[in-house]
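Yeah, one chain of the complex is gone here, protein chain that is, but the others are all in their spots.
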Amino acid sequence: MCDHSKNIYKPYLATIAELRDETSDIRSLRLVFQDEEVREKFTFRAGQFAEYSAFGAGESTFCIASSPTRQGYIECCFRAVGRVTDALRSLEVGDTVGVRGPYGNSFPIEEFYGKNLVFVAGGIALPPLRTVIWNCLDLRDKFGDITIVYGARTEADLVYKHELAEWEARSDVRLVKTVDPGGNGPTWDGKVGFVPTVLEEAAPAAANTVALVCGPPIMIKFTLPVLEKLGFADDAIYTTLENRMKCGLGKCGRCNVGNVYVCKDGPVFTARQVKAMPQEF
Amino acid sequence: MTNTAQKLDTIPLVDSGYWSSVTEAIRTEAERLLSSGEVTAVIGYRAGRRSGTALPAIATSPEQARELVFSPGCVNNLALYLTKAKKDVAKKGKVAIVAKGCDLKALAGLMGESQLKREELVIIGVACAGVYGASADRSLPLSEETIARKCRECTVHAPEGVDLTAGSVPALPQLSPEEAEELARLEAMTPRERWAFWTEHFSRCVRCMACRQVCPFCYCEQCYCDRNRPQGVETSPRPAGNTAWHIVRGMHLAGRCAGCAECERACPMDIPLNLLNRKMAQELKELYGHEAGIAPKEKGPLAEYREDDDQSFIK
Amino acid sequence: MSRIGVFVCHCGENISRTVDVEKVAAAAARLSGVAYATDYKYMCSDPGQGLLKKAVAEHRLDGIVVAACSPRMHEKTFRNAAKSAGLNPFLCEMANIREHCSWVHEDREEATEKAISIVTMLVERVKKNRKLVPITVPITKRSLVIGGGIAGIQAALDIADAGHEVVLVEREPSIGGHMAQLSETFPTLDCSQCIMTPKMVDVANHPNIRLYTYSEIENVEGYIGNFQVTVRKKARSVDMDKCTGCGVCTAKCPQKKIPNSFDRDLGMRPAIYVPFPQAVPNTPVIDRANCTYFKTGKCGVCQKVCGPGAVDYEQQDELVVEPVGAIVVATGFELYDIGPKPAGSPYEGYGEFGYGTIPDVIDGLTFERLASASGPTGGKIVRPSDGKEPKQVVFIQCVGSRAREKGISYCSKICCMYTAKHTMLYHHKVHDGQAYVFFMDARTPGKNYDEFWRRSIEEEEAVYIRGMVSRLYQKGDKVVVMGSDVLVGVQVEIEADLVVLATAVQARTGADSLAQKLGISYDKYNFYSEAHAKLKPVECATAGIYLAGACQGPKDIPDTVSQASAAAAKVMTLFAKAELEREPIVAKVNERNCVACFYCKKVCPYGAVEEKEIRDRNGNLIRVVAYVNPGVCGGCGTCQATCPSKSVELDGYTDEQVIAMIDAL
Amino acid sequence: MPKMITEQNLRALIDLLVKEGSRVVGPKAAGTMTLYEPLAAGEELVLTELPRRSAKEAFFPLCETILTYAKGEEGVQVNDIDPARFPETVLVAVRPCDAAAPGILDAVFSWDYDDQFYQERRKKTAIIGLACTKADDACFCTAVGLSPAETQGSDLFLTPLSGGGFRVEAVTEKGEKLLARYSQLFGEAGSAQPLPPAEPGGEKLELARIKAWLDANFESPLWQEIADRCAGCGACAFLCPACHCFDINDEGTEAKGARRKSWDACGFAKFTNHASGHNPRDAQNKRYRNRLMHKFKYYDDKFGKHLCTGCGRCVRACPVGIDIKAVLDEINSK
Partner (left out) sequence: MHAEKVKHDFEPKIVAFVCTWCTYAGADLAGTSRMQYPSNVRVVKFPCTGRIDPVFILRAFQKGADGILVSGCHPGDCHYMAGNFHARRRFAAFRKLLEFVGVDLARLQFSWVSAAEGGKWVEVVTELTERIRAMGPLEEFKELELEECWSGKIDTPELQEAYKAIP
């Protein structure tokens, strides 16, 4: 999508239109491209990622967290843990960031038409699914039942809290939210337990259903057997991988898992594909 | 060969019997240590594929011990394999290490910095005649032409404070101190000339970090120069960052460097890095009487002070 | 960190006269990350601070730079203002554009440019500032006093009277120190014992004082508020609980010919002894080195005669650990050994004065024992050699003191006064005797001191000769003293019956090793160093340790007692708070990156770095890392500059903050 | 009719090219080494030695600025670097092992996204190859399917002649053009015989067999065995003509600075380290495995080529004596 005819490493400039602190160290940014032409032409698919730069600190890779159905802006969500994310977090509304992308493959949304969807996410890994969730909710009549199982360590660690409330309020979405034992406050109205356990309890039917799973490696590790037990085939389970990237273009040699370049062959993979890779991620 | 008028500097410094006797002594001891279970591994050298080369080897069985060698190609300072950054090698349990005199200084330095404990180590010292220089033609024997620059000024041919000395030091001729001469040549230059000398070298630096990675003292988990918050030293291989990197490294090693010159040997761009370390060693000796030695030091010259230290440079 | 407010102060006209403050504020407003910038006439005034607080709220500021005077002037003011505006005070910095700019430059353009650049640097710094929280350290409200001389006794009594427990440790079998050895004291000539012994008894009876005599400090760990002191109670061979102090054992001990050091070896004592009759505690101790039983295994008389069965030959040294929050060091002094240069001493001896070879050459403290009513002669002044009353006594001042060539350049402070006192005591006891004093200068600052000194000359007929003694030798039963009177310009020769040397006061032998245990610093004479010569004269640089008396430098009794009370007051001040609060400018270790080379530990002036073991859940040692005790860390940052991997970082002066400033140059 | 050029004319050709404004890069003395560097004159050309660093930096420099930025009152201004303005370049006296590399790297630099920094230089560079007549015991080009006389990769190829001078072969159209344009410097080859090509020693490798082993041995004790010795530096990667991993960094402050792309090495411990601390290749065995796999399996899987030309630079440079040829021999024999 980028006009790469000259310099594929040159980012578009975007202005921070809104920012929101999801947790004490996780922030969401809504970015609007400064160039009008780019603003109109920039399209992406759910699951794709971009390289975001804070000038002076460098670039960092996150998924585009907003839905392709919502145009005129993109959103991202990140935890401030390194040089670039710290710098991005220090920016204010009106400040400029660089954006390169969109890169990578995406969720085959069209293939999900007519199917039930189960989203399973943990902690800061909701953003890659949030883009799909909104994408599907915006085309609600094309899908069957939609179930979202989302958990975090504590109540405070849940991201997109306002949207959780919105989904909870909708009758056409089933939201199961949970926190790890001990992470619940006095007013917590969700479940208490680890995501795989809660998923098992929620027991979405596997027939004609696709599961989209995103979370920390440990959550994925325990979630896949649960899905299997519930009857999901490896081809019906999608996840995203996040490896360290620099170029996002399949050149710099960092993100490969075996011969798979996450930046180009991914980041979206089915469980079958993930199982076929060397276990080095 | 019919050529009898062999050039003086290509005459072998020692006869080949010397190398085989050291090799045999190392093998015997390594075999004994491993078969008695006294150590779990012996860090030594074995022959490489190419003639005249040797490479670090970690023998964990008596059979492997029989493959250990000592030859002029045994250039590495094996102390590297005991430091934290490479801690996988020194697996659990006591290990033995083959050490030349120069390597012993590094071991002593590491003991002084709480990285090693003498009692957890069996040191097989080598009565060392010298090793090849980085650019030596390894098809030739060890001679004045092929010997490493550091070996020309070696003062520790015979190891001290070791558990066993392999071989005995043969009679060796006095060699001219090339490195000292080079240092003196640089010192005699104007600052601008020295700047030109060093920046030419540093501009070739590719930041492969071989100097750091082979240095027994660069055992930090997180190198200062890899940090990015803040980025004290630029990481990209440009003259500016390269110069900063080598200056910072020189400073971090000042008073610690044991003078093994591995950095210089490892440098694929032939930067004479040991000159920096040697210069600092010389200055610290002049200023504070410090010298890297075979006995571990409690503090080191830049971690202690005297109230009457020189301050003629301070206004 | 990027909603920074910049407040440029005019300081009346102090800044605005040479710095274009509006231009500075405007330039600051353009800096990235600055959300608000303004200038104001007096930022430190109430309305100025109000402006700051209001801006914090209105502009959601998360950092403040006040461009005004030196931070040494108003940093606290503005940090407090920031705090009351709900901001962490450490997110507020001052840009010094007065002392470092407007007051030192005249050119308006240059000064304005410099002010902008200073503000820019500080803005970049503030972006990297972190929220810091003051450190609180719990305090153990007990104190340790080391030394049971007058300094230690005074400090212990003061602290104990304030209601805090005191552990008083004395090396000798009895407390009392040098003052207990003195006869009378200048300038009032009170009997030393008379004023001292009641205090000693008070110590013994005080419910808040735990007294360890015949004990030494073995080890000190911890830091202000939280020291763990190990005391070695040396084996007394007498059970203190059982002993009634009846004195039978000392009376019956067959070994009686041991010189009594309390009496400067003039008198003798038995192998089981109390050093002097008024000793506290009045419990004997067996001098094992001289006891026949300990030497040969035969004798055992004392054990047999002891009714309560208190004598215990099997007694061992005992180690007691005492937790305390503060330490008063009052270890006193000793006298310069004036004999031939002793092996290992840094000082040259005074062999030429015959001390140790001529029996009738004695030092001042020996003279005190001679003059003391409770001394070996019952207060009668006699010559050690033949017990005759000396008719001509020569006193020589400044022996050892102010003698740079012999190794000591300081003045021992008390000798002028005690020599004057000696001449008086002598004259009172030997009415027909004549005292001569060789002196360099008479130093008599102190209340009633000069009057006292003059009295010794004018009323007590002491002859003062200004000059030094050049030679001294035995001639028959006389000691010939040859010197010069520099005032008159003649050579003087006196055939003396007794010569008394006013020897220098020096630090206790072993003062350095105790200092190392305590982690306090000392000067080249081994006197302990105060934190500041004028403003912190009783504190050590090591927090929680205080000095009293002559261990810090030569002192007379009034000064010693004053300082002891001052040290006690410092301890009480510390104990008055529930917890100790400290500025959080301390070093912290990044345990993930620390490789345990311990260079930080090697350079830390405070001994604040410890080795910390990291263990897994099963208790297996994974690795060792450095740990900086925030209670001990002084915040100098030497560790960080030394650490190769920068795994230790000084809060408030992190590399990020410094490099941000440099990059903003 | 085969052409030839004398050494003198070869140097004259360089002088001429430089004069016409081309950049000429060739082996040049640099202290104790020879390096591919821009030549100011033909006399600087060194013909006797294999340069220490490969020729890849003519296309893919050690470090290059990819953009600069400055923050002004109106926000951030990004200043592009226009690859279209890169100079026309002639790479001269390039050994076959170096000349082969661009042909391998083209694939990755044009895979979906054209890296114009590489492509533009590639397009504007003519390569004059030079056959090797001597090899040392680190050379193993023949073992990986190349040869000291391999013309592939060069536009013009020079083979030293026994009587001095070089036989000249135009391999590509670019080469033909060069030949035509500077025809005055080239003569007829006549009967002069080329010097025999060098003969690098060592066992031949069956690359397909090696790949098959790699396909099956993601887990193998071999990786640990090598990693035990590996010091984790990047000397091998940085000297390699085919290694192409890179890093992108911003240098400067928030207000102004440059974004730079520079060589990186998969052997570095922090190469794949996430900011969170998670590192997929957290041990040296995984990193060495990736290096070898990337060269002989992954790249093959993706692009049908292997990332090795047998130049032997990594063998010579490795400070701990890791010898990729010995490793391949071992795999080959399994």
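Order of writing sets the labels: A, B, C and D. Residues in every chain begin at 1.
As a working rule, a residue touches a chain if its C-beta (ideal position, glycine included) is under 8 Å from a C-beta of that chain, and two chains touch if they have at least 3 such contacts.
Note that this is a predicted model, so its numbers are computed, not measured.
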- Item | From B:23, B:243 or B:274, residue that would touch the chain that is not displayed | B:243
- Contact partner of the left-out chain, one of D:70, D:107, D:180 or D:216: D:70
- Message: Can you tell me which of C:30, C:54 or C:72 touches the chain that was removed from the display?
- Response: C:72
- Can you list where subunit C touches the absent chain? 70-72, 96, 98-101, 103-107, 110-111, 113-114, 117-118, 121, 521, 541, 585, 603, 605-606, 634-638, 640-642, 650, 652-653, 655, 658-659, 661-663, 665
- In the whole complex, what residues of subunit B lie against the chain that is missing from view? 186-187, 191-200, 203-204, 224, 232-233, 237-240, 243-244, 246-248, 250-251, 254-255, 276, 279-280, 283-284, 287-288, 301-307, 309-311, 313-315
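Simple rule for what comes next: only the chains that are shown with their structure count from here on.
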- Note on the structure: Counting C-beta pairs in contact for A-C and for B-D, the higher total belongs to B-D
- Between subunit C and subunit D, what is the separation of their C-alpha centroids in Å? 70
- Query: Where in subunit C do residues touch two or more other chains at once?
  - Reply: 33, 592
- Message: Quick check on subunit D: which residues sit in contact with 2+ other chains?
- Response: 71, 247, 249, 253-255
- Task: Name the shape of the chain contact graph, picking from line, ring, star, complete and other.
- Result: complete
- Query: For subunit D, which residues are in contact with subunit C within the complex?
  - Reply: 71, 73, 253-255, 277
- Item | Contacting residues of subunit D [partner subunit A, same complex] | 66-67, 69, 71, 75-76, 78, 80-84, 108-109, 111-117, 218, 244-250, 252-255, 257, 259, 261, 264, 266, 271-276, 278, 280-281, 286, 290, 293-294, 297-298, 301-302
- Message: Give the list of subunit C residues in touch with subunit B in this complex.
- Response: 128, 592-599, 602-603, 624, 642, 644-647, 655-656, 659-660
